[in-house]
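Every protein chain except one is present and positioned as in the full complex.
Moving on to chain A:
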């Protein structure tokens, strides 16, 4: 295989390439070791790898029984999560796939009932998650379709009962109506479950590809002219968000460099250098940096955050994952920024795809924090110090929910206290701890 020898260092790209040719068990092991070796890291790469892997797992699974499918996915999911428990998106994607299978299975069962009475449209599964009244209606239909499938709520929410019914009829191809209809003639529920689930995973993958653009669509609602925005790390989600606003408005960005774990990528992002993060690999081509849009970007050391905070109008942060209680696990240094912002009563906006939203409740948030390479803090050459000093380099910070003012996901803006709703819309109760 010359293809694999081309990509010398294993990573997401080589994994996705090998997924097509390798047997499924090999691919599972492969991903586990990639996760363990931190060769696939950052939320989105992990999520994409997991989604693709699960798609292969399900298509390789020749069983008709949805219970067996669930068992299989759970088994794989457990191993993946054990490989790198701090990449919570892996668990999120696994849970969503499990939810998909359960939905399809339930749809099936109900479809069989529904064969006698044809009121299938009244199933409790159909209501959308568009319960946020602030939801703009001018979104492109593609994005609606994708998130719609993945966001299919398992439970009926009170909010959605009252929600605007408009998206409902704007989407004739919703799964609620499609799946029973598609199943009616075939009467082969077993075969359908897999096909439906595969389609669902395909939509999760689509969602992962589009999530940044969807979030960026809200940018103009949140960034106003002549504002001073403070941000942190080289998160592509944040960059796209700012770029979108930069097309229409002039504002100033203060960028904290997030030393020592992400400063190189941050510098490259600010200056538009050629360095690519793993994060955006394979998703988007090189983008013009903010400065080329005429935006003033000021790169500051992390220590200067507090001093500048009084001038800042808004803090926009990316995140590693969002927890069910509204707290978040984000790059180290985020908590300092959040605290400083709180002191100055500066609003903090966190932009994050829904896929980063985890149903995990942080009872022990220490265990969610990954400790990285100590040599990034203290040079390993300094033998005397290395011998005598304990160096800890946390890669993530836990930011409690009360420090965050607003979350912007691909579904819209939410208050931290509201996230539990989105969690229960996205993940089924039985999958939260599997």
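Annotations for the structure displayed:
The rule is simple: a residue touches a chain if its C-beta (ideal position, glycine included) is under 8 Å from a C-beta of that chain, and two chains touch if they have at least 3 such contacts; residues count from 1.
The working rule: contacts and distances are computed from a predicted model.
When the unshown chain is looked up in UniProt, the name that turns up among "RuvB-like helicase", "Mannose-1-phosphate guanyltransferase", "Acyl carrier protein" or "Cullin family profile domain-containing protein" is "Mannose-1-phosphate guanyltransferase".
Only one of A:252, A:313, A:393 or A:424 touches the chain withheld from this view, namely A:393.
When the omitted chain is restored, the residue from A:112, A:292 or A:382 that touches it is A:382.
Residues of chain A in touch with the missing chain: 2, 4-11, 13-14, 23, 25-30, 33, 36-39, 82-83, 274, 276, 281, 366-367, 371-375, 379-384, 386-387, 390-393.
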